[in-house]
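Note that this complex is displayed minus one protein chain, with the remaining chains in position.
So, subunit A:
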Amino acid sequence: MPTKVEKDSITGRMTTGHEWDGLKELNTPLPKWWLYTFYACIAFAVVWMVVYPAIPMTGARGLTGWTARGAIGPELEAERAKQEPMLAKLRAATPAEIAADPELRAYAMAGGRIAFANNCAGCHGAGGQGATGGFPSLADDDWLYGGSYESIHTTIEHGVRNGTDSDARGIAMPRFLADGLLKPAEVADVAEYVLSLNGRSTDAAAAGRGETLFAENCVSCHGEKGEGNRDMGAPRLSDQVWLYGGDKASLVQSISYSRAGVMPAWGSRLDPAVINMLTVYVHSLGGGE
């Protein structure tokens, strides 16, 4: 609390009357223009509050009706208009043509990366690494439906087993145990044979029994040596990439109850230019085919 205002004998100036443990504060007057600037700021703030939305929780919009969301619309439109000439080129070209043109390719890689993060990363992972349990890695060299520009484009456009697009990829695999096609012991034998396809079988007798069952039930889709069939989306069984796990328990589960991953048909959701950009980007992740 201010006590008494007095004149400091050394400086000849007045004190403010404030004193702490014998230390007194000299009065150093603030210039008036500074004070007026402060008042002007207050006045500005009041005007601002009336003109712009500034009062929280009330939904008050201010006299101008300005909103951040309203303001960004035209800006985004302007940005889209700027992109349009490039997108037109990207629509007209095939993914292979885009990849061959440095300018289009750079644009498609940048745009594809964003579109991938927005639409694909949820299942396929940020870098296309995929996940066990039906989300294929796009960064490896194993392609269920083919890794050419054309194949990738078709897969993105029509999706997989989605029931909405008649050109969707993939057919359903029978549920060999659940539908009574194989008995539990037979399923185990088939699984043992599949393990043997890349040299992991520990029971030659079971694998031998499984081979016969495999020839009767599986080769029409997966091929005689388990080499797979891209037209049907039947995975190659002789390699080391396993979409649903490659251990015996996982194989038994797959044979018994089937697996059927799905993917939306992006052709009905995304601009053709975006699908082309995604194709080029996805192709680059693992180098394509």
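Observations on the model:
Criterion: contacts are C-beta pairs under 8 Å (C-beta built on N, C-alpha and C of every residue); 3 or more make two chains touch, one makes a residue touch a chain; residues count from 1.
To be clear about the criterion, contacts and distances are computed from a predicted model.
Among the names given as "Cytochrome c oxidase accessory protein CcoG", "ABC transporter ATP-binding protein", "Multiple sugar transport system permease protein" or "YceI family protein", UniProt records the absent chain under the name "Cytochrome c oxidase accessory protein CcoG".
Considering the whole complex, the residue from A:62, A:125 or A:146 that touches the absent chain is A:125.
Summarising the interface, subunit A meets the missing chain with residues 4-10, 13-14, 16-17, 21-22, 27, 29-35, 99-100, 102, 105-106, 109, 125-129, 137, 139-142, 236, 239-241, 284-287.
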